[in-house]
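The structure's right below; bear with me while I get my questions together.
The other protein chains are all here in position, but one chain of the complex has been omitted.
Let's look at subunit A:
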Amino acid sequence: MTKTAHQGPQSSTEERKPKLSPAARRFANATSTSVGAMLAKIILVAIVDATAIFAVFTALGREAWVIASAIAVITVLINVIYFKRGWLPAKYLLPGTIFLLIFQVFVIGYTGYIAFTNYGSGHNSDKDDAITALLQSNQNRVEGSAGYPVSILDGQDGLAMLIERDGQQMLGDADKPFAPVDPAALGDYSELAFGDLLGRQQEVTSLTVPVSENPADGTLRTSDGRTAYQYTSSLKYDEAADTMTDQKTGVVYQDTGVGAYTAEDGTQLMPGWSINVGFDNFTRAVTDSSIRNALFSVTVWTFAFAFLSVATTFFLGLFLAIVFNDMRMKGRKIYRVISILPYAFPAFLGGLVWAGMLNRDFGFINQVLLGGAQIPWLTDPWLAKFSVLWVNLWLGFPYMFLVCTGALQSIPDELSEAATLDGAKPFQIFRLIKLPLLLVSVAPLLISSFAFNFNNFNVIYMLTEGGPRLQDAGLNVGSTDILISMVYKVAFVGSQRDYGLASAFSIIIFVIVAIISIISFKQTKALEELN
């Protein structure tokens, strides 16, 4: 960065090269008039364009139309903005805006969309994928079919199967159906010898290779690595009627609009596919009593947790600030450094360490401090709530201590001196003069601390994982779960993952957060200070 002013822009960017990203160089060059800078800009945008064109064609090849057009639009935008004269603010805003729009604005909107679907375990993809998956599962050996002599090959993508059909060698693996193969290409593979077959028996027997692109043709499987048999699904798909028929039992499954093939008696074939379910998730959250009660108790606890966390940390911090704000006291610095250690300790580790210390059977608190007591700190609903607050107090009080110390020290001494002259007692001075002034300066921090604790996932999840589980809840939700950890658990923990319901919860939280924010904005009038 120590360049002299008369150097050309291009040489200066060369110097800074290791420090700045391509975007930085592009910006540095963006509006300089020299030929070199222009050239550099053209080269950089060309690199972006080349990558983008490659990406668009890849996306088109995989029939991902939305992704392809999104990339195309962004690329055109980049080209227009950086090659057009003027539009200077846009040149500076574009890089950040792209990330912000995709990973903040779009995903919030997308959450809204998912909330209206049944996306989740068993409803993960579209209908075509579900049909293919159904036909590939439930497979039985075709009765009386002849065995194919096979050899098992080991390649880069895992095991592959080689057969001979109509005098031609055909190769296929778990992902690719059998296709004619050029003998020369077989050099990339090595055939498994008998010993290898035994060693990798499980891999070999679980290898299923589709016979053709059509899933109804079934697959080839081998149990010994020498002979393979054709397996077909017991389900038969009727494309015209859009039904699945179980050929063994004769039951007909129909697409009844619930995102899975359903028989008349209500049994469903899984996997299904994701469909739009309208307000179903929201209705369930409000009317299904097992979900509604869980949602209600979690919401109440979220507010209680956030409020009590702020209150406990603030009062302990304030108390300590007052105690250590006496200039006659020696060693205050040491106390202060030691007491901010928990603040410096990563919060997620704090939760995990305390989870060990509070363990009922082996933890330090029960075993050593309480002499072998069996107090269920983390498994009793109320004690767990207490423990969560206790650990959050440990993590959070140093912050309030520092903040309150700063605020107390910035209150002019003249005020308390004047009050003393007027005959006020120390406690009166504190309550009537110092505390109100202190609250004015820390109030915004208390609000932001509340907002932070409202979504303080780490301390809850690391300490109790939200548990102990609520008995009457229809969801995997516990009594220390807050809203964000409930969303996480509904969507990602356990075997039943319900993305749709989790997103509906997210939307509900968004609404709550928005209401709180509107109220607090009105209070602080932050919007009016913008200029």
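Here is the rule we go by: a contact is a pair of C-beta atoms (placed from the backbone, for glycine too) under 8 Å apart; a residue touches a chain by one contact, two chains touch by 3 or more; residues count from 1.
Here is the rule we use: contacts and distances are computed from a predicted model.
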| item | value |
| --- | --- |
| Identity of the absent chain, which is to be given by its UniProt protein name, from "Sugar ABC transporter permease", "Na+/H+ antiporter subunit C", "Hydrogenase expression/formation protein HypE" or "PadR family transcriptional regulator" | "Sugar ABC transporter permease" |
| Per the touch definition above, residue among A:L44, A:M161, A:V277 or A:L320 touching the missing chain | A:L320 |
| Chain not shown, touching residues in subunit A | 1, 3, 5, 9, 16, 20-21, 23-24, 27-32, 55, 58-59, 62, 64, 67, 88-89, 92-93, 95-97, 99-108, 110-111, 113-114, 119, 320, 323-324, 326-331, 335, 337-350, 352-357, 359, 361-364, 367-368, 394-396, 398-399, 402-403, 406-407, 409-410, 413, 441, 444-445, 448-449, 451-452, 455, 457-458, 461-462, 465, 484, 487-488, 491-492, 499, 502-503, 506, 509-510, 513-514, 517, 526-527, 530 |
